[in-house]
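Here is the structure we will look at, set down as C-alpha cells.
Heads up, one of the protein chains got dropped from this complex, but the rest are sitting where they should.
What follows is chain A.
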Amino acid sequence: MDEIVKTIGLKNNCTFCGVFRRQALDRGAALMRADKLVTGHNADDMAETVLLNILRGDIARLSRCTFIITGEDGPIPRCKPFKYTYEKEIVMYAYFKKLDYFSTECIYSPNAYRGFAREFIKDLERIRPQAILDIIRSGENFRISTSTKMPEQGTCERCGYISSQKLCKACLLLEGLNRGLPKLGIGRSRGLNSAKEDGEQRMLRSEVKGSNLQSKQCGTLDF
C-alpha cells in the first residue's frame, strides 16, 4: 500500500486498498477451499455504507449493501454476522472480556469520504442511538425503480474474476499502476457503457504484453 500511495498520492487510495483487499480475501478463501467467507462489518459500518452510497448516487451498491448474505450464487458466499451489532457494544465486550484489541487507524486516507459519513453517524448516535439501526432498516427497504438500468454481472476477460465491466476493477487498477496512469479506473463512467470507459478498456485488452504485474488467472482457482 505504501508503494501504491507513492504512485497515486493521498486521494482515491481507498479504491485501491478496498478492491485489492477484497479480491485477495476471495482468492485466499478459494485457495483454502473455504465454504463461506465471513467478515466483521458491524452496524455502524452498514449505516455508513448506506449513507455513503446515497451521497454518491451509487444505485447498484445501494441495492446490495444491506444484504446480510451476498454472493449466494457464487462459489463462496459472504456473510456479515455482526450486521446489527453496534460498534460500541463490540468495543465494550472486547474491553470487559480483555480480548486482544487492535485499534489502528488507517494512515493513508485521512480525508476519505467515508470519514464524513462516519462523523455524521456518530453525531446522530449521540442524539438518538436508534438512528443507526433505522438507517440500516431504511437501506434494506429500498427498492430500485424498474426504469433504472443496472449493471450485469459477468467475468473479467483477463483474469476471470466476477465483474460488471469487460475488465474487473483490480485488472484496471493494476494496469493503471503499471503504466503510470494513476487515474485509470478512478471516477465514474457516465452511463453504463460509456465511450470513455469502453475506450480505455478496449485499449487495454489489445495490449498483449507490457505489464510487469498482472492478475493471476482465476481459471486455475476453480472459481
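Structure notes:
Note that in this section contacts are C-beta pairs under 8 Å (C-beta built on N, C-alpha and C of every residue); 3 or more make two chains touch, one makes a residue touch a chain; residues count from 1.
As a convention for this text, contacts and distances are computed from a predicted model.
Per the UniProt record, the absent chain's protein name among "Exosome complex component RRP40", "Mitochondrial ribosomal protein L37", "Ubiquitin-related modifier 1 homolog" or "Replication protein A subunit" is "Ubiquitin-related modifier 1 homolog". Touching the chain that is not shown, out of A:73, A:105 or A:152: A:105 (per the contact rule at the top). Contact between chain A and the unshown chain involves residues 40-41, 44-45, 87-88, 90-92, 95-96, 101-106, 118-119, 122-123, 125-126.
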